[in-house]
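Note that one protein chain of the assembly has been removed; the remaining protein chains are unaltered in position.
For subunit A:
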Amino acid sequence: MIYREAGDFKTNYVSDGQTFPLRFDRWAYGLLLAVAFLVIPFVIDDYWANAVFVPFLIYAIAAIGLNILTGYCGQVSLGTGGFMAVGAYAAYKLMTAFPDVPFPVHVVLAGGITAAVGVLFGLPSLRIKGFYLAVATLAAQFFLVWLFNKVPWFYNYSASGQISAPTREVFGWAVTGPSATPAASYLICLIFLTVLALIARNLTRGTTGRTWMAIRDMDIAAEIIGVNPLTAKLSAFAVSSFFIGVAGALFFAVYLGAVEVGSAFGIQKSFLVLFMIIIGGLGSIFGSFAGAAFLVLLPVLLKAIGVDMLGWPTDIVAHIQLVIVGALIILFLVLEPHGLAQLWRVTKEKLRLWPFPY
């Protein structure tokens, strides 16, 4: 009975509505944040930053973004890769056009531009639903990637057609470019993720989140009680695209450094983020974290076991990874549609009673 809620009473509505209602949770997450901010930056090395932490943090932002749209508002999107590309190219154009403006401002602006593009491609959602909307967002994915390939203005007429991030500093620390330290890359992503996750949580527990979920669960009833479907759906597209745009900008500038749009932001990226929220749990912020962690760690783990310990060839391990991810998607869809987040919820409920069965 380590994990308990007995005796944890609420005496006002503010404390009843807080993010972590249980005292134990508040301590645990506080400790986690303290370790993430105060310990990891001092011990992180290149391998851990590039293989695990930085991609996890960036994918978590993208997964929260897609979860807002698909998990909370019920609008299926296959355009995540395309929207990440918008964020990346917006950040690139801004960074090269205004070198004196601080990098975080560029990232936020890139998110804003992506939000505008997202609203534009979200307009069909007012007319079409489900499967057909997914196909419409698929069109956005292919159109955007094609656009960034075809129009040289977007990659500043560089000969290779790639974009590469110039070095930018925050408080004297290089966060982009070749001289960025692992700790700096890690910290800037961590700060963005923490702030954005808080915003996502605030939006989803309040009126905005309820209108999104109302549209998801029963759009006719939502409209009859006063939800304007236009603003509800488009605000979901805007917020979601903002998150995904920020993730795209960080993915390009902080993580990869140089990007070729087709390989970095192709349809595989859309599916990867979609798999993250399916495995993690639709309609759950925690699930976005869990899904991102799972799909970032899985290849690392498989490589550690398959290649390093058992000595299998790399391509075989890569194929095994595809098989495992595919099987997991099917398993989750059949057995636990609410994903890892639901498993975690069930575990917590069991823990509350442990070691007694009832």
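Everything below uses one rule, namely that a contact is a pair of C-beta atoms (placed from the backbone, for glycine too) under 8 Å apart; a residue touches a chain by one contact, two chains touch by 3 or more; residues count from 1.
The rule is short, and it goes like this: contacts and distances are computed from a predicted model.
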{"item": "Choices \"Heme exporter protein B\", \"Fe-S cluster assembly ATPase SufC\", \"Fructose transport system permease protein\" or \"Amino acid/amide ABC transporter ATP-binding protein 1, HAAT family\" - which one is the UniProt name of the chain not shown", "value": "\"Amino acid/amide ABC transporter ATP-binding protein 1, HAAT family\""}
{"item": "Residue among A:Gly172, A:Gly226 or A:Pro355 touching the omitted chain", "value": "A:Gly226"}
{"item": "Touching the absent chain when the full complex is considered, from A:Ala110, A:Leu144, A:Val239 or A:Val325", "value": "A:Val239"}
{"item": "Among A:Leu203, A:Ile267, A:Ala318 or A:Leu351, the residue in touch with the chain that has been omitted", "value": "A:Leu203"}
{"item": "Residues in subunit A touching the chain absent from view", "value": "12-14, 17, 199, 202-203, 206-208, 210-211, 213-214, 216-218, 220-229, 235, 239, 283"}
